[in-house]
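What you see is the complex with one protein chain gone and the rest in place.
Now for chain A:
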Amino acid sequence: MIDKIVRVFTTILRRPPPSAERFKNMFCSELPMLALDLELTDLNTKLAKVTSIGWVQGIGFDVDLSSAYYQVVRASGDLKQSPVIHGLVADEIAKGQHVKAQIAQLQQYAQSHVWVFHNAALDVAVLSKLWKLLELEPVTITTIDTMLLEVYVVEKKHGFVPNGEVTLGQSRGRYELASTPAHNSLDDALATLTLLFAQLYSLNKASKITLQGLGHTGAVRAYTLG
């Protein structure tokens, strides 16, 4: 009986999420991607509030800038570092939309796109918290994390990852991509997506690598929001 329960749980736990199942055998160059970035009031995900959100879509080494989305989010309370770091002042944030509107927009991409982050853990934790707060249906997303991909590349090359080597700017520099002004969520999302293109090309010039094939790098993960 216990064995059976364990087997059932194991099966459930091992079962890839539906989106991942659909994407896993697709070549990375065929994957619809949504690069996403949140600007937060705090690095502690428990305290963090979203001040802005930006995303952009791409497929096959091609970013469609008409899909770009950027919104300042209305927030209250202690803004901590954000007014300085993110170039947003309290006034702008107060005038922003409620985060609910963005999450509702974002929901539609949860299954249709692979979400691309630079350091997914932080943003995903905040998104998941919001999902719960807004009482949305839990959803599993498939993500590629360009930071983890870069950790893999640097570690493979040098055996260790020196401090600060895998920031968005440092990583882009390694592929001779221009550094971008940090702390605008849309720009960071765009910079993340083009970084991923360069990383994918560097890993496999013929672009014949599937999402599953990319799994060994540790950069592909499924997360449940909510």
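One rule holds for everything that comes next: a contact is a pair of C-beta atoms (placed from the backbone, for glycine too) under 8 Å apart; a residue touches a chain by one contact, two chains touch by 3 or more; residues count from 1.
Note that in this section contacts and distances are computed from a predicted model.
Q: Missing chain, UniProt name, options "CBS domain-containing protein", "histidine kinase", "SAM-dependent methyltransferase" or "Phosphocarrier protein": which is it?
A: "CBS domain-containing protein"
Q: So one chain is hidden, and I want to know which residue out of A:116, A:191 or A:225 touches that hidden chain in the complete assembly.
A: In the complete complex, the chain left out is touched by residue A:191.
Q: Quickly run down the residues of chain A that touch the omitted chain.
A: Interface with the chain not displayed, on the chain A side: 29, 32, 54, 56-57, 59-70, 105, 108-109, 112-113, 176-178, 180-181, 184, 186-187, 190-191, 194, 197-198, 201, 205-207.
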